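Here the complex is missing one protein chain, while the rest keep their positions.
Labels for the chains are A, B and C, by order of writing; each one numbers its residues from 1.
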Amino acid sequence: MNKTEEVFNKIADKIIDNKQYLTKLDSAIGDGDHGINMARGFSEVKEEFESAEFDSNSAVVKKVAMTLISNVGGASGPLYGTAFLQASKVMEEDLSLKNAVKIGEAVIEGIKMRGKAEQGDKTMLDAIIPAVNALKEDYEAGVELEEALQDCLEAAEEGKESTIPLVAKKGRASYLGERSKGHQDPGATSSYMIIETIIKEII
Amino acid sequence: MNKTEEVFNKIADKIIDNKQYLTKLDSAIGDGDHGINMARGFSEVKEEFESAEFDSNSAVVKKVAMTLISNVGGASGPLYGTAFLQASKVMEEDLSLKNAVKIGEAVIEGIKMRGKAEQGDKTMLDAIIPAVNALKEDYEAGVELEEALQDCLEAAEEGKESTIPLVAKKGRASYLGERSKGHQDPGATSSYMIIETIIKEII
Amino acid sequence: MKKKLVNNPDDVVEEMLAGVVAAEPDRYKKLKDQNVLVRADAPVDKVALVSGGGSGHEPTHGGYVGPGMLDAAVAGDVFTSPTPDAVYEAIKAVDSGNGVFLVIKNYTGDVMNFEMAEDMAEADGIETAHVVVNDDVAVEDSTYTSGRRGVAGTIFVHKIAGALAAQGASLQEVKEIAEKVVANVRTKGMALYPCRVPAADESTFSLEENEMELGIGIHGEPGTERTEVKSADEIVNNLVTDVIEDLPFSANDEVAVIVNGMGGTPLMELYIANRKVNEILGAKNIDIYKTFVGEYMTSLEMAGLSVTLLKLDDELKELLDAPTAVDLLK
Partner (left out) sequence: MKKKLVNNPDDVVEEMLAGVVAAEPDRYKKLKDQNVLVRADAPVDKVALVSGGGSGHEPTHGGYVGPGMLDAAVAGDVFTSPTPDAVYEAIKAVDSGNGVFLVIKNYTGDVMNFEMAEDMAEADGIETAHVVVNDDVAVEDSTYTSGRRGVAGTIFVHKIAGALAAQGASLQEVKEIAEKVVANVRTKGMALYPCRVPAADESTFSLEENEMELGIGIHGEPGTERTEVKSADEIVNNLVTDVIEDLPFSANDEVAVIVNGMGGTPLMELYIANRKVNEILGAKNIDIYKTFVGEYMTSLEMAGLSVTLLKLDDELKELLDAPTAVDLLK
């Protein structure tokens, strides 16, 4: 099991452990299945890893993407699937801050292309965009990888929490209109968990 | 409004006041509508009395019978309807203990003919048969009307309570089998209320 | 206290029938002053079929009115047998001179009120006959009791006797085929949640969050047994086993099946149950000729289901397959 597989194994565990929590968040403003959907997809990822052999990191990420697309369903399946698929396309075998920024941008582009949401719509993008922006600023300012990852994590966490007061504009929560205020977005929460796990594994 | 009308007006009030109580008894071992059924029928009786003129006591009782048959439905409608119809046929204009016994016997015969139940089956008959038997014994022993009516009332009350430990053999409560034990029969309870009201009005 | 989509609880039956006629004005007419739905084209020149009973079992009875099934449905108050007058008016409205056949479910009240209506009709010179349906195996059957309840198996009586009547059979022939259905049909039901009668304050029984009732009827009455909640497969196994053993149904019998929802059961769960019904019958080599999964005989919003089996022969199969305008039983 290579390092990337290990990271995704950890992500899978994190998501599966938080199945009920994510579902509960989705119950408040959605249809109460986000944790169930994500856990179903990542359980399948773990299973795939048991039999598969990968010759590159990007092959691992591509497999994750395809597995999520084929098993999650809902909104999060195609969104995360597309995100990881785009990531796999630009991912280099050696990790660099420069490449991390590029991956982040590909992820955002993929999610926007699929879901047509913007920052502030109370979706996963509200955790991901600030995280990638932080990485990018640090890269442009010449900050070290480890510190940049710390900044990225903080930005993701703030971004996740920034969804609480927002009125949802995309996804099921948008049907609630003003009533969607005051609740943290489940997709932003799962995105934060994924970012957190990746960063903690790297540092 | 003649005396018989007055008595049935009082019966109607008693039943309507006990609508929820009778329904609750029926919920335990039946389908939870005995009070609703009886109250519907006796409300209609009260309404009929407002427009109708009667030239005899038996005409009043016949009207009550027909009104119950046409408005109560369920098991209690045809049973009470038939009971009062039979009573109206043998009723004399002047009340005597002798005639009361005859009326009681006609009532029992009518209910048995319609419902094919026996004493001990946990039905209204368990209040009515002991009440009529008490009347009859007192009549044969030459007891005064008022005392006989007192005895009759006591017998009806005991009869009503005697249904509690019984396993129902007829009516909906019979579907419960052994589980019908421990509950007072709603029909025996409404019968007791009717007997009680009649006797209290006479004495 | 349960929330309900009603106005005045005393008006539910009248308002419901008004809604039924509003939905299908070409199919039904309602009798003036009585809660009776009759075929729009009644009387039809054939033996007429009348069924009825308390309301709260929708689509029973009104949903089965139409060519090939019932000519009239008499709606009593919720869970309360209709009065003799109402049944009598229904009989008069559908009689074409060929006689009227009554399908009665075996409840003391229904039997008495329908029989009184027959007496009234016969005094008018209208010929009548009836069958008493008593398919519920949960209830002990004996001459010392009121016997078994009539439940979802009644639908098969409507369909098969209705089909024979549509073919021009005599009153006596209709009675005989109805009795044949009754002799060959068995049902058992259960509930996870009770229902509530609109005019009553409370449900007739209450269940803890881990309890269910087995051997339930269709009037919100308690069942014959209360147990802890089991899996769908275990529940279906209990129902089907009791139904099979009662007739008994045996290997190489051909049967029609109803997996009937009690009103508040998601259709998903009825299909999950049907999967197991199919498996059990398959294992016993009992052949399934036709299956109906859905709500046929409900108990307001009770959550639960019943399983009905009808043993078929060629005559019953043909009548079960005979055309009817009633979409529910196609």
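Heads up, the rule we're going with is that contacts are C-beta pairs under 8 Å (C-beta built on N, C-alpha and C of every residue); 3 or more make two chains touch, one makes a residue touch a chain.
Predicted model, so just to flag it, every value in this text is computed and none were measured.
The chain left out touches which of the shown chains?
A, C
Write down which of A:69, A:83, A:103 or A:155 is the residue touching the left-out chain.
Only one of A:69, A:83, A:103 or A:155 touches the chain omitted from view, namely A:69.
With the full complex in mind, choose from C:231, C:250 or C:285 the residue touching the hidden chain.
Here the residue in touch with the unshown chain is C:231.
State which residues belonging to chain A touch the missing partner chain.
Residue positions of chain A that touch the missing chain: 20, 23-24, 26-33, 36-37, 40, 69-79, 114-115, 169-172, 174-177, 179.
List the chain C residues touching the unshown chain?
Considering the whole complex, chain C reaches the absent chain at 1, 3-7, 12, 15-20, 22-24, 55-56, 58-59, 63, 192-193, 195, 209-210, 212, 229, 231-233, 235, 259, 263-278, 288, 291-293, 295, 298, 300-301, 303-305, 327-328, 330.
Please note the rule applied: only the chains that are shown with their structure count from here on.
Chains touching chain A and chain B alike, please list them.
Chains that touch both chain A and chain B, as defined above, do not exist here.
Which chain has its C-alpha centre farthest away from the C-alpha centre of chain C?
A
I'd like to verify one number: the distance from the centre of chain A to the centre of chain B, where each centre is the average of its C-alpha atoms, in whole angstrom.
Centre-to-centre distance between chain A and chain B: 75 Å.
Per the centroid of Cα atoms for each chain, what is the distance between chain A and chain C, given in Å?
54
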